[in-house]
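Reading through the structure tokens given below for one structure.
Complex shown without one protein chain; remaining protein chains in place.
As written, the chain order gives the labels A, B and C, with residue 1 at the start of each chain.
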Amino acid sequence: MNGIATLMKDQLALPKRLLTNYRQLGLTESDVMVLLHIHRFQSEGNDFPTPSELSDFLSINEYECSQVLRKLIQKGYLSIEQSTDEQVLNEVYSLYGLWESLVEEQGEAYRTQNEEPEQP
Amino acid sequence: MNGIATLMKDQLALPKRLLTNYRQLGLTESDVMVLLHIHRFQSEGNDFPTPSELSDFLSINEYECSQVLRKLIQKGYLSIEQSTDEQVLNEVYSLYGLWESLVEEQGEAYRTQNEEPEQP
Amino acid sequence: MNGIATLMKDQLALPKRLLTNYRQLGLTESDVMVLLHIHRFQSEGNDFPTPSELSDFLSINEYECSQVLRKLIQKGYLSIEQSTDEQVLNEVYSLYGLWESLVEEQGEAYRTQNEEPEQP
Partner (left out) sequence: MNGIATLMKDQLALPKRLLTNYRQLGLTESDVMVLLHIHRFQSEGNDFPTPSELSDFLSINEYECSQVLRKLIQKGYLSIEQSTDEQVLNEVYSLYGLWESLVEEQGEAYRTQNEEPEQP
């Protein structure tokens, strides 16, 4: 059985901070899964997956997926950038805002993890 | 700014199949996030995170987390094994069943993704 | 600057054991780099990179690369398998033997790491 080789061949790497800090970023489990799918599509060369392509792999439908994308863009974790590939202008998603937020959040997020939310 | 180095240092690798095939395994986004957290805890040396430890990082509470763990065990994706570490007997989670299922599912899942089931 | 996003997008995951145990497997740094390049090519969809393709990225030339491949095959860490892709028969490399060896070696390798071989 060749399962090990099959699993080892196609892996995705993600910062552990995404798992430990997404709640501090105001994200739900579904939001994170949408981000992980965009990250996966990009690792496979598709830099701008459509809501339809994304929802093929998710429990949420295409419309709900669009809502999540809008939320992620509003929060600055996802952005749409222009990319020039062989003289063709393309739109691509960038996760730069997400990775930046995870780095900025780090100290704080770990420190407040087991504390009560601040009272007014 | 040293953010790249910070993010690169602590990464988690997972088989892309987990993202593409979890629906075929009967799992929801929350279920996958629980599995990813167990995978992360184990990569950091904690082989048997409690429902309380897991729910610290999840939107679901400790009780709901226990329910998810029970479901994962019933489906065979998660199991509890005995481990002997320096002559102390420990219980540890094993994700062996999950990885196995992803390998078995592979051909089928990819094939049927955009197709109707074959008619006789 | 968008460097973080660029680096995060294309990553390769490998078992840490490959780094910690390759000497116990009788492998040199160059041998490991050849294995890592095969692993990388496969993660990008090229399952049977030629010695020429591999040596493009290595300090060793095509002939030396063929010698390394032969050594890896003889030791059982690399094998050539038949794969049927859309009814075309292909030869592909399998790293199954390598991953298997790393698992078998584990206990022993870690134990003997800082010890002299036992004397009678």
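As a working rule, a contact is a pair of C-beta atoms (placed from the backbone, for glycine too) under 8 Å apart; a residue touches a chain by one contact, two chains touch by 3 or more.
All of these numbers come straight from a predicted model, not from anything done at the bench.
Counted over the whole complex, the shown chains touched by the missing one are A, B, C.
The missing chain lies against chain C, touching residues 1, 3, 6-7, 10-17, 19-20, 23, 28-30, 32-33, 36-37, 40, 43-44, 56-59, 99-100, 102-103, 106, 113-114. With the whole complex as reference, residues 3-4, 7-8, 11, 13 of chain A touch the missing chain.
Although one chain is hidden here, its contacts on chain B can still be listed: residues 2, 4-5, 8-13, 15, 39, 42-43, 94-96, 99-100.
Rule of thumb we're sticking to: only the chains that are shown with their structure count from here on.
The distance from the centre of chain B to the centre of chain C, with each centre set as the mean of the Cα atoms, comes to 26 Å. For chain B, the set of residues touching two or more other chains reads 3, 7, 11, 13.
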